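Starting off with a structure, shown below.
Selected chains only, in their assembly positions.
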């Protein structure tokens, strides 16, 4: 089937920053994204888990954007502004999409 | 003294404290016992709704008076002032950075609603009454401490954003809205509303509190296991001293306001307790460089158990002695 080159950006970020990140993405012209839950993890700031969580500070989410390759740079710059001072991971990978007219 | 000890003993052997202890023990023993996040949130919604509603019903019965307004004001002032005291203490006692100290201080100005709930349940079983609007005071004390802490940091020269969005998030965070909202609902529907849902908000309350404290114990235990390395002796000591300092300030406020024995005790509890909901979330947004292991472990792993086990009976005993209640 006919597929089209695209970039998949995945940003793991603290839940408290989610709305700020998606607002910035929208401002940068991103037309769609998906939020995936994260159960736990480990990094330089230690280990954490969502189990029985009683504080709203701890959780993380993963924001995934599939975009046209030419839109990558503005997106990364926008995202960077939000993640800069915060913990989290930003990865970019190549992919192909069906129905490219949707992006 | 005897009374304090006996009340402390009764308190320590109550189902809610033992449930908390079970959680801590299970977690330290690395059992896989755990309560799903959704269930923990559901229980906290239930507790906030029930405690707010009961407070409102009680205000509907006793009417609004000047002391209510003054108590709210006092709560706001205390919440804003306590971080300054905490910050000063931390500068003297601990080697924490300015940033970490301010973040910790914010927690101690704000309040822990579960500590408040546990205290009301001890009061109730001791037959000591209190002003129903204290739950509104609790809500009023959640946020000001955050602003104080951010002011402390900005005074230090750092350029800290206090965007209006963050302000809105702090003032409209879920637990404040639910507490104030259910307080208003209770106030509006009064005794009649209470009769309709009392078998929901009264009967299972203590039991839900047990399971919720079991979960708090699991989380606190996990925090202690992982965060214990982070807490230097100075910081640890602060976690036990600051509640006492806070409670004395709360005691003075309560006596000045002329509250009942229970009201004074609750003012002490609120001042002595440290936030683990609203403040950590705000700190992650506003001061991401501050180390969450420090403030969370201190608040949940040290001060919360301290208040729950020793603090509450002590504060109640002091309040009883000084109000002649």
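First chain written, first letter: the chains are A and B, and each begins at residue 1.
Convention: a contact is a pair of C-beta atoms (placed from the backbone, for glycine too) under 8 Å apart; a residue touches a chain by one contact, two chains touch by 3 or more.
Only a predicted model underlies this, so the values are computations on that prediction, with no experimental measurement involved.
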item: Whole-complex copy numbers (one chain of each kind is displayed here); value: A x3, B x3
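Heads up, the rule we're going with is that only the chains that are shown with their structure count from here on.
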item: Distance between the centres, which are taken as Cα means, of chain B and chain A, whole angstrom; value: 34
item: Chain B residues touching chain A - in the complex, by the definition given at the top; value: 34-37, 40-41, 44, 165, 173-174, 215-216, 218-219, 222, 226, 276-278, 280-281, 283-285, 288-289, 291-293, 296, 300
item: Complex interface listing, chain A residues touching chain B; value: 14, 16-17, 20, 45-47, 49-58, 85-87
